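Here the complex is missing a single protein chain, while all its other protein chains stay put.
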Amino acid sequence: MQVSFFLCNFAAQNACKHTKHLEMNTIGSKWRFTSFGESHGKAIGGVLDGVPAGLVINYGLIRAALDRRAGRNQKGKMGVSARAAGEEDEVEWLSGVMERDQGTKDQEQRELVSLGTPIAFLIRNKNCRSEDYEYLKHHYRPGHADRVYEIKYGIRDWRGGGRASARETAGRVVAGSIAKQALLEKGIGIHAELIQVGTETDPALFEGYIRAIQAEGDSTGGIVQCTITGVPAGTGEPIFDKLQAHLAFAMMSINGCKGFDYGSGFGGIGEKGSTANQDSGGISGGIADGGPIVFRCVFKPTASTPKAGVKGRHDACIAVRAVEVVEAMAALCLTGMGLTK
Amino acid sequence: MQVSFFLCNFAAQNACKHTKHLEMNTIGSKWRFTSFGESHGKAIGGVLDGVPAGLVINYGLIRAALDRRAGRNQKGKMGVSARAAGEEDEVEWLSGVMERDQGTKDQEQRELVSLGTPIAFLIRNKNCRSEDYEYLKHHYRPGHADRVYEIKYGIRDWRGGGRASARETAGRVVAGSIAKQALLEKGIGIHAELIQVGTETDPALFEGYIRAIQAEGDSTGGIVQCTITGVPAGTGEPIFDKLQAHLAFAMMSINGCKGFDYGSGFGGIGEKGSTANQDSGGISGGIADGGPIVFRCVFKPTASTPKAGVKGRHDACIAVRAVEVVEAMAALCLTGMGLTK
Amino acid sequence: MQVSFFLCNFAAQNACKHTKHLEMNTIGSKWRFTSFGESHGKAIGGVLDGVPAGLVINYGLIRAALDRRAGRNQKGKMGVSARAAGEEDEVEWLSGVMERDQGTKDQEQRELVSLGTPIAFLIRNKNCRSEDYEYLKHHYRPGHADRVYEIKYGIRDWRGGGRASARETAGRVVAGSIAKQALLEKGIGIHAELIQVGTETDPALFEGYIRAIQAEGDSTGGIVQCTITGVPAGTGEPIFDKLQAHLAFAMMSINGCKGFDYGSGFGGIGEKGSTANQDSGGISGGIADGGPIVFRCVFKPTASTPKAGVKGRHDACIAVRAVEVVEAMAALCLTGMGLTK
Partner (left out) sequence: MQVSFFLCNFAAQNACKHTKHLEMNTIGSKWRFTSFGESHGKAIGGVLDGVPAGLVINYGLIRAALDRRAGRNQKGKMGVSARAAGEEDEVEWLSGVMERDQGTKDQEQRELVSLGTPIAFLIRNKNCRSEDYEYLKHHYRPGHADRVYEIKYGIRDWRGGGRASARETAGRVVAGSIAKQALLEKGIGIHAELIQVGTETDPALFEGYIRAIQAEGDSTGGIVQCTITGVPAGTGEPIFDKLQAHLAFAMMSINGCKGFDYGSGFGGIGEKGSTANQDSGGISGGIADGGPIVFRCVFKPTASTPKAGVKGRHDACIAVRAVEVVEAMAALCLTGMGLTK
């Protein structure tokens, strides 16, 4: 590993005084996911604790989720966000699972069985085009977290944004896919999709819209809507641990997400109580009512575009790849609350 | 205390199987607030743990906050939501504080000093007009949590919505006022205000708008905007414990709140990355950047209106009284994250 | 309330820098008990969160547990530790329960039904003989926490030790009795007893031993053994959340407890692996094996005795009254781990 780094200031530990550690890099209560890894360090990965023994995990589904997150295998449709093929994310399983059938060589057919112990995994970082990032070494990127990281840690790992990089979400997607598979066994389905790109709300026109923005070297925001079916009525708590509060927490932890609403949301502001359809969004008083849970997340247009003079690979619409992350975080939110028990 | 209750089903404990207890009625990490009390039981109250010894607490400020939450003392302006004067919320301090000066009789001048031990307090419930609620005993209210509560607990405490009642927020306001006072000592200010009522965005017209809705026996939604100044750059965590995630969690725990956004939020969806003002809302990559933090919460129009045939006292615009609760929860969020350390 | 207090130092908040708040005054995960109240403040009490709806609570059992903790109603046997009759602990229920039958006036027959919401209660402090404590105002008591409290909080509430007082355990006993009743419904029984007083191991001789010590104005230590039956095999976690670790945590939180062991414990040190009976104490690898769980706690002789020149009421053997607290904390430990689910 190439190991130069930019140590801004040896008052690092003093600068750290504002660091209010809470759960930090861990999310969830019954299932707990801990994320680790810098984007251009040795590896990114995670530990998923709380998975019961005997869960059969389809590795092909995990790979497919990683491909969607990376903008691959989108049948060309969303190729606008596709990354180079060489960046494939191979998951190395360190603990907590065993191969169910050694004979099968087909990656898509591989099945893992959970042992009931913490599932640790990593994805090695490779193919780092650090020359693109070299430029950033001495330049703050507009709208990025570079400056606050330096303030917070005293050390800014400038190579690709460090922890703030979207690459960190690959670990969430691996854990989230396991969570989705466990939830599906309980009859709980999660489906997210883009419902708006910029001002465009017709999905048939999304790809053209994004390609045009990309051609300009610019970027656009988008809204991802997620529908969860099969959550048992009674899930959630009435006061602080409201179901919508946990979902909002999980979504607002995704990079670039600037807002969350559910049911009638912000869009219902113009209606009166008597005529409003009172769209509960599947949650009433903090507790699931048994119907589909519907929420939305808005993602901002990224500021670090070619048009703004920032080199490196960038998405014209981060909401495209965020779809997979929204599903993953929704799944980790629900398993974290104990839905697989 | 009147003690009849509606025990729906003696399979209560079985019905409870979906109860996924997490922190339940507690919020915060460094300061922890635990809320208790049914709206028409003996008392509501709370325990605020983590307050350092020696904090001087102005009781007058707590009373003023309670009055605003109750729609009292609004100088007539927001009288549209005012409750009867007899419902005054007298706080009884059980532990954790001592009176600083016994001589002063003026409630507004009273000062308490924290002992460093848990601050427990209660507000007794009185003046219950249970006849209004008697009607509800056998009727689910539209858009209310009555049905999910019965599913969840097997017992529906029909008298005023039990825990789901807005009355529970009085405890949050007491704790939140203490938190605001502690934060102000550290130079952190919190200010929330109504910025939209229904389709109206001119504050000068809000009162008229609400009175008209109320005259119709109807209700309207509203948007509360909150600005926090003085949060040190570096506050927050980059991955899951993002500052905006904690704020969203705290806000989505308020009854009737259907959405949260910050900075450019949902409103910024139409802008391109190159031209967007990239309004960070004071948070970058999950971490405060030192500027004012600005977020918004949307509150739905309540469904249980006279027009919908529901008796009892109801607000034409719950967002009016929510202003105080938004401030309280923002304060508890920040002290919960350790901002007073 | 008499409100003078001893504010050592107005650098109180600075002195607080060593305050490492964790869960602080709360214990447990699935059931969470939060304790509040200073020994000679207005009241002590607590909030017990996580109790499912529909649990029938026998108030007579709670009263009996409080009596044992206070050294009352011991059929004369352990009267050596008895407190004055005037100090009876009347529990005032603030929330979370409703009386099952109003007609019955007999305290011992009263039944409460849980609502699934937080159970808050208080016991008012009365009959404070503050003249005994006045002496302590300017004297540190040997072996007491007075000095560290002053260092920690900057404020020393000298009246009876503040939070450090044994009185705080009354709240634990109320919550613990509810927990014991819920566990018993699941077939889990908890029984603690004195097995050693000073060097005496014959229970028939304990009372005489203690009376002799008391007559000398002195004090002695004791060992409490607790047996838990009916814990399902498989309870506990193999690494950090070992069952014995949680039990040890709960026991070491009791004032005066200087050690914890289980199974073969410290006493098995002289045996070899081949001949040792390998007394598992009901726990293997951190997990219950289905047999009775047996552990012990040692309580020190209190240092603040008449012989040492310290006035006020003191126990010759705090282990006598600790028996009830050991049972309460064992019950809260198990409900905290989710045993009633």
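Here the chain labels run A, B and C in written order, and each chain numbers its own residues starting at 1.
Throughout what follows, a residue touches a chain if its C-beta (ideal position, glycine included) is under 8 Å from a C-beta of that chain, and two chains touch if they have at least 3 such contacts.
Bear in mind that the values here come from a model prediction, so they are computed numbers and not experimental data.
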Residue among C:N58, C:Q181, C:T227 or C:S280 that touches the chain left out of view: C:S280
Residues belonging to chain A that touch the chain removed from view: 1, 3, 5, 7, 10, 12-13, 15-16, 19, 21, 23-26, 30-32, 34-38, 41-45, 47, 49-50, 52-55, 93-96, 98-99, 102, 113, 115-120, 122, 152-155, 157, 162-163
Missing-chain contacts mapped onto chain C: 15, 17-27, 29-30, 35, 142-145, 147-149, 151-152, 163-164, 168, 196, 198-199, 213, 216-223, 232-242, 244-253, 255, 258-266, 268-274, 276, 278, 280-281, 284-290, 298, 300-305, 307-308, 337-339, 341
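Everything below uses one rule, namely that only the chains that are shown with their structure count from here on.
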Neighbouring chains shared between chain B and chain C, ordered by label: none
Chain centre separation (chain B, chain C; CA means) in Å: 35
Centre-of-Cα separation between chain C and chain A, whole angstrom: 45
Whole-Å gap separating chain A and chain B, where each centre is the average of the chain's CA atoms: 30
